[in-house]
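Let's turn to subunit A:
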Amino acid sequence: MLELANLSKHFGGVRAVDSLNLKIEPGQIFGLIGPNGSGKSTTVNLITGLLDVTHGSITLAGEEITRLPTHVRLSSGIARTFQNIRLFGQLTVWQNLWVAENARAQRERTNFFSRWMGGDRGARARITRALEFSGLADKADELAANLAFGEQRRLELARALAAEPKLLLLDEPAAGMNPEEIGALDDRIRQIRDSGITVLLIEHHMELIMAIADRIAVLNFGQKIAEGTPAEVQAHPAVREAYLGTAG
Partner candidate 1 sequence: MDFYLGLLQIMGVHTLLGLSAYVVLQTGQVSLAQAGFMAIGAYVAAMLTVLAGWPLIAALVVASLVAGITACLVGFPALRVHGLMLVVATIAFTEIVRLFFFNFDYQISRGNLQVGPLGGEGFRQIRYFPENGWTTLHVAVFIWTVVALVMAALWWMDRSRAGAVLRAVGEDEIAAQSCGINLTAVKVSAMTAGGAIAGIAGGLYAHYTTHIEQSNFTILLATFAIAYPILGGLSSVFGTVAAVIFIQGFLVEGLRFLGDWRNLLFGALIVLVMNIRPSGLLDARTMASLRRLFGRKEG
Partner candidate 2 sequence: MKSIFGGVEEDFAHSRATWYAVMKEVAAKEGFEVKGEAKWLLNDTNFTNQAREARRAAADIMVISAHPFTTCGMLKEMARQGVAPKLLVGLTSSSSLETLQGCAKEAEAIIIPTSFAPVTPEAQAAADNAAKFNGSLDLHSAAAYENVMILKQVIESEGIMAKPDTLQDDRNKIRAGLAKLQQTTGLLGVTKRTPDREAIKPFLFVHAKAGKWEVLHNPLN
């Protein structure tokens, strides 16, 4: 689904991401972990185009997207959530999704009127489904800024899904959640995968990621130090060193 080849990002002398190679198969939950500052968020920003690539290439479903502007990449099949939630606070929950659903409308070249003005029946159904999936159906007319923290996280996920992406990038979706909420998140991510969407999950919460990821890559200082199944990664000495600071 997604292939990063030799991907690098340098800020002046700092190599935030250094010759990263990743291949994410369709239908996987792919975990990306690493200590703070290891380049995970930079990688997401490179994939979504918020940052320009220094060198290397990004391929989505066989198509190179390295130089495409952000909005084109996202409307052509990538969606994301943010580590520090970024909702449209003064828009209602419904409107937040309505805005994002436009990406699908654009992809499918829906006619002008339903894209910008009314919103066709299909859109309505899709938005309602995304709201129900996230348990926000009864909050549709609430301003996003007025939601509780957990609801905001769910809304962000729903907004990403409203665009019906092929690839979903989740940037620390469990941050700040209690165990109960994390349990629900676990279920949701599995359901998303089962519906055919590939998921790239960045997470600090090891229990969650070890439980649901099909495959995991570990970053340190912008470089990949290990990749494999959760069990393989956990056993890898370089990973232990990166996290614990000692070998062994």
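A quick word on the picks: all candidates are chains of the complex that A comes from, given by their letters.
Here, a residue touches a chain if its C-beta (ideal position, glycine included) is under 8 Å from a C-beta of that chain, and two chains touch if they have at least 3 such contacts; residues count from 1.
None of these values were measured; they are calculated from a predicted model.
S.K.: Number, please: which of 1 or 2 touches subunit A in the complex?
M.R.: Here, the candidate touching subunit A is 1.
S.K.: So in the complex, which bits of subunit A are touching candidate 1?
M.R.: Touch residues, subunit A against candidate 1: 48, 50, 69-72, 74-75, 79-80, 82, 86-91, 95-96, 98-100, 102-103, 106, 115-119, 143, 159, 163.
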